[in-house]
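Note that one protein chain of the assembly has been removed; the remaining protein chains are unaltered in position.
Going by the order they are written in, the chains are A, B and C; count residues from 1 in each one.
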Amino acid sequence: MLILLRAGTPESAVADVTSRLRMLGLAVHRTDHENRVRIAAIGDGSPLDPDTLRQWPGVESVEKIPVPFKLVSRSFHPQNTVITVGRCAIGSDQLALMAGPCSVEGEEQVFRIAEAVARSGATVMRGGAFKPRTSPYSFQGLGEEGLKILRRAADAFGLAVVSEVMDTQQVALVARYADILQLGARNMQNFALLREVGHADQPVLLKRGLAATIEEWLMSAEHILSQGNSQVILCERGIRTFETYTRNTLDLNAIPVVKELSHLPVIVDPSHGTGIRNMVAPMARASIAAGADGLIIEVHHDPDHALSDGAQSLYPAQADAPGDGQHTIGYDQLVSQIRTIAAVLGRRI
Amino acid sequence: MLILLRAGTPESAVADVTSRLRMLGLAVHRTDHENRVRIAAIGDGSPLDPDTLRQWPGVESVEKIPVPFKLVSRSFHPQNTVITVGRCAIGSDQLALMAGPCSVEGEEQVFRIAEAVARSGATVMRGGAFKPRTSPYSFQGLGEEGLKILRRAADAFGLAVVSEVMDTQQVALVARYADILQLGARNMQNFALLREVGHADQPVLLKRGLAATIEEWLMSAEHILSQGNSQVILCERGIRTFETYTRNTLDLNAIPVVKELSHLPVIVDPSHGTGIRNMVAPMARASIAAGADGLIIEVHHDPDHALSDGAQSLYPAQADAPGDGQHTIGYDQLVSQIRTIAAVLGRRI
Amino acid sequence: MLILLRAGTPESAVADVTSRLRMLGLAVHRTDHENRVRIAAIGDGSPLDPDTLRQWPGVESVEKIPVPFKLVSRSFHPQNTVITVGRCAIGSDQLALMAGPCSVEGEEQVFRIAEAVARSGATVMRGGAFKPRTSPYSFQGLGEEGLKILRRAADAFGLAVVSEVMDTQQVALVARYADILQLGARNMQNFALLREVGHADQPVLLKRGLAATIEEWLMSAEHILSQGNSQVILCERGIRTFETYTRNTLDLNAIPVVKELSHLPVIVDPSHGTGIRNMVAPMARASIAAGADGLIIEVHHDPDHALSDGAQSLYPAQADAPGDGQHTIGYDQLVSQIRTIAAVLGRRI
Partner (left out) sequence: MLILLRAGTPESAVADVTSRLRMLGLAVHRTDHENRVRIAAIGDGSPLDPDTLRQWPGVESVEKIPVPFKLVSRSFHPQNTVITVGRCAIGSDQLALMAGPCSVEGEEQVFRIAEAVARSGATVMRGGAFKPRTSPYSFQGLGEEGLKILRRAADAFGLAVVSEVMDTQQVALVARYADILQLGARNMQNFALLREVGHADQPVLLKRGLAATIEEWLMSAEHILSQGNSQVILCERGIRTFETYTRNTLDLNAIPVVKELSHLPVIVDPSHGTGIRNMVAPMARASIAAGADGLIIEVHHDPDHALSDGAQSLYPAQADAPGDGQHTIGYDQLVSQIRTIAAVLGRRI
């Protein structure tokens, strides 16, 4: 139920409405928009008569939230959510540029990449310390040691840190080093983990599951918001279809859909979304043209020897690529193109 | 087998190679690139010794074409194919803008829309006279009468015409009125029809099937080229996935993939690809940013009363939309945005 | 609109209702069930007042048909449709066993296989004379010569013939030799072809498209029935999913769904559905256990040298397989297993 209070309703009256709703056994969430207090009251479907509610002091209107995700919906929270991390205001006119290696492999690697992506314009450093791997025999990540390296490198170049957490028992550890907690596609419906990060202080980057509908993705965000953490960044990273040429099918249709249904920022991961280096730049440009709030891109100075996902990593700069980048594109050049397309939509880096 | 002849090989020697190959029972196709003649010799897998071939006069190199589509591949034909229709050179730096109603409904409708889209910058008029409909009880199109209207309206405003052909027995009729023969997604593997339009003089717009891999799509184009018609324009229009929010999942990943594998131009249909008016503009912008050669978009001045697909049609101009277009976007405004994004990629309208 | 007439309504009154409906511009279809005449009156959505209709002489009740396929639905036609072809009553308690090679390759091949499958219990011979092939360079079938061979072989062993028709211009030709006209998966929404076979005298075997929902499949059958041909046999043959281990994902869920929604018989093609010989028998058994009305299975005595689809063809008899069939199963052994499972469901061969 969405309850809109009249402009100028005193805080005491707001508190009164709130506590009455809580006494009815409802979870109560508040947002303010255009000088009006908006209250979402969420229960388990028990009867609550809207006509009675409309009689309460201060109540202007009462309506049903027409979607299963409540706190995540634009109906409840009309304006865009902006999440500030380091130098970046994610969801604002400024695009969020996150970049870095797939896995943290060592100190030198991470510092070198951090320096390069910071110079190109990135504001957030990505890098996996705990890696979800299909095979138990593949490299599983450096763990806490990897997080320490990532933190030091990011600090050295003025970047924030995003890194993946794979289990409820890792949340506190990752939160000690990372500014943004990443939940991977395979954990999008790990409800225990969603609940746990719902109690964290950090923003959460929630990747879309490979077979998740947009509604299920938003419902997973709702799990986090319902626990009190409203700083969720959605991330499209490709869905699974019959097409096998690309690793996944990056679903850019999700961008305008999410922007219409929800107030949460949504970024795109064209590296995992395509799995092919030469497709990262076209799909990154397309993401921004479709209205995405940012990009998370894998960058590696020596992708042929990366411990994971080298084939989809960009070179940091055009000149780093074989043949001086004639046949591919560097992260620096991509950022230049993004800057111009962003301007067409009234946005900036 | 791809046979590259030496620079300066006289035409008589080329003819000699060609006729020798034909005598071996092979189909022979020729293209010229960087002063060299390139010959694709295609058989049914029977043995042809490359070492023997290399001894023939004029032969510089012999290699296998590593993909199942031969004439469609960049291996055979390295430069982009450019198809000139009316004022538009499809596949060149100039983007192909095709627009018009889903179905031809009547003279006034078509003229009104033709005038508007021509003014906005379109060069090709779309409109269905024969309509593939899931239900036998839905409007099936005006047939030849519709084609006549379309031709007159296009001529009045300097546009070329693209219209769908659904059966081998309709090809001659549609070819009398249309400049481009459209094959719909449901007929992408109608092999009798592919063969028939392979003998036509007009370019063919080949839509991707709902469940077609990129390779199958290119194989269907190969059917057309193998019959002698090399003017094929590919059109991505959405694939079928588990996501139900949109009518189809427009697969923009296909754009960079097709541009790498093939020399044929590829355009995008964001109207059928999404099925939702408010998603047409973001996905149209994204298509161009991803490198598409053009767009085919449904435009209708009165979409609420369209006989088909109104919900996905753009208004011709911003001012035509309800509320002066505050909540949606007109075709004219979209073309302006496209113009700026095109420039980022060194292209124009 | 479904109009149920009272028991004992004289034919003159039936004729009266029918002609009144036709004068209103409606298409009228009739079926008889439990001593009552049932009339489906189908228009283009124009207003027809049920209350007025209920006043007409003989009318017992009037209701809306709640699904988009009308003539195909069980609402209109409650009892199972039974289609008699040769010695087989398809849709009855008797299972329809169709078998034969993928392509007709020659006289000796077809006679040999026909003899074997007839002995095992098949009543319908399959075999392609016109082959839909992804590549224009693959074997395209023997055409009319193939149909003649097929007819002779089937006649010699008391079998009926099913063979594919790919284009409107082939219908008359194929109908001259085949008892059942097969429409392939890629032509399931070739609406011109659906309309054409809707005017044929022969039953139609309509395969499900690779990306067709069950509703779309039934709508394609509706196209045929709406033209007057009510003898349609549906055939599930695998849909396209993300799974790549099998050629397609045979969707046995479709069997109970179709049996509930429609009165038409539905059979299964486990050969194309899986593409793997060792999976044909388990999925054939499962099809019958799920309630299918029959099976169409590829059988070849020398699958390693088949011109198409050898890898999915069964050997005619157990003893024909390498190693005396220890590692695979022959068509004869499969039919024995089917016979026992059929009995569990009160059916027979």
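General remarks:
As a working rule, contacts are C-beta pairs under 8 Å (C-beta built on N, C-alpha and C of every residue); 3 or more make two chains touch, one makes a residue touch a chain.
Since this is a predicted model, take the numbers as computed values, not measurements.
Among C:I239, C:L295, C:A317 or C:I349, only C:I239 touches the chain that is left out of the view.
Residue C:I341 is the one among C:A13, C:A89, C:A311 or C:I341 that touches the chain not shown. The hidden chain makes contact, of the residues A:V17, A:M219 or A:C235, with A:M219.
Touch with the chain omitted from the figure is made, among C:T274, C:Q318 or C:Q333, by C:T274. Although one chain is hidden here, its contacts on subunit A can still be listed: residues 42-45, 68, 70, 132-139, 166-170, 186-187, 189-193, 195, 209-211, 216, 219, 222-223, 226-227, 240. Looking at subunit B, the residues touching the absent chain are 240-242, 244. Looking at subunit C, the residues touching the absent chain are 211, 213-215, 239, 241-246, 249-257, 260, 273-274, 278-279, 282-283, 285-291, 337, 340-341, 344.
Throughout what follows, only the chains that are shown with their structure count from here on.
The centroid of the Cα atoms in subunit B and the matching centroid in subunit C are 34 Å apart. Among all residues of subunit B, those that touch two or more other chains are 211.
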